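Take a look at the structure set out below.
With one protein chain withheld, the remaining protein chains of the complex are depicted in position.
Chains: A, B, C, D and E, in written order; residue numbering restarts at 1 for each.
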């Protein structure tokens, strides 16, 4: 594995170094074993991820990271918005509103950097 | 709205009658308002749904219903399996194993009926 | 404390004996300390309880017990139905549907016994 | 619907504009369909809401909004405190303590504004 | 790795075969990578596991499996009971009562088999 979603693996791994072995497991297990599986497109994996992180609640830092990944693998900002709205049916309004606030912060941060 | 995923709406609504107003809301809000939105394909919505129902846990009856919907809108049994495996990263093994058991029951039931 | 909601305390405690100390704590802490507090009517406490048990999911046996308590302290079956519908906004449809099925079983059981 | 809890609907809706369609759904579904139902007093609905938001955890912004609504529909600050204490039995101490901190911030903010 | 808690690895793996790759990941990641780490005794790992599975709720099949593992690595039935009681403080009574019922079933099953 030399790239994760077209990003050099070293760049992905660097911020995980601080997590010590947990960072290593993240590279080996989710990225190495799971994301690289053939049976589901990475775009589809990110749909599942955004939905889960929203619905479970309390995982805002991870949600933000995966919003960036999601855009990298071909989802649009509007689709992220739709996934969040979709979660309302299964997990109610509060977690969706929290996720929408993360999305808005993330997008306005992106705009500033552009 | 005369069809939900190619199924006549009457057939979808009938089992919801027992839920009285909650059944009516399900037709109006998730099916009427949310699923029919343009911004995300129904196939993508079902990916999000299977992932959430697995990760939240304790929603096995709904998981089974949505496994059938997922197959109807173009997901394969193997992709359902992959979505469930994918949830391990974000919600751990126990809920994934529970969902996998629901999938196995569902598929063997389907086989019997075929 | 000689009665819990008009039921002799001995009758409440008996089924808790099997839980050993956990049963004793239930008598002492929730029933002894919390339910008996002056600041909130027991009817209001049962509204909160039914809503929480529904929204948290996976607590069906306790939900059933508290449906009986709720009727004992003046809530009606229709109000239980309304509380469950109300949870949809905050926790989504699946847990509400599961709770509604518990309510239906509970009410039909009650009818048989009457 | 021209008012929500005696507040002009426009004033309720304005902050939801940012949420785009999710804001519209909140007006239509929770406020339009659910809160306006006859079967349960709005005071009782807010008891259920405060209890759920506390017990589910991670929904502090919504908890704060509903503390204001709860006072508007006739609950007292002491009753909010009691509802939070009541959740300990069903969801443990940590979420209750978090909710109590939200309540304290909210009440001291209110005092400053008064 | 030829044994997991003194049980031949083949015997552990066999029932996981049905889970296909998920079973393989369970052998490789939790059992291979995590449980075998030096920094925490397996007895301590099982204390953490029983507590989590109880508190999260809806993971009864896994709770039962780990009750057996826990006894294998030196915890007593009374300690399992204590761990479950301990969870009440952090997750409330309902999940503790559910776990206690799993423990009782598990122990009486064990007695029959002995």
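The rule we apply is simple: a contact is a pair of C-beta atoms (placed from the backbone, for glycine too) under 8 Å apart; a residue touches a chain by one contact, two chains touch by 3 or more.
The structure displayed is predicted, hence computed values, not measured ones.
Checked against the full complex, the candidates B:30, B:58 or B:92 give a single residue touching the omitted chain, namely B:92. On the side of subunit A, touch with the chain left out of the figure occurs at residues 18-22, 25-26, 30, 53, 56-59, 61-62. Although one chain is not shown, part of subunit C still touches it, namely residues 21, 25, 28-29, 33, 37. Residue positions on subunit E in contact with the hidden chain: 29-30, 34, 37, 39-40, 44-45, 47-53, 55-56, 59, 62, 78-79, 81-83, 85-91, in rising order.
The working rule: only the chains that are shown with their structure count from here on.
The interface holding more C-beta pairs in contact, when B-C is weighed against A-B, is A-B. Against reference pair B-D, the listed pairs A-E, A-C or C-D yield one interface repeat, A-E (criterion: more than half of contact pairs the same by residue number).
Note on chain placement: the centre of subunit D and the centre of subunit E lie 39 Å apart, centres being C-alpha means. Centroids built from CA atoms put subunit E at 30 Å from subunit B. Touching two or more other chains at once are residues 29, 37, 81, 85, 87-91, 93-94 of subunit A.
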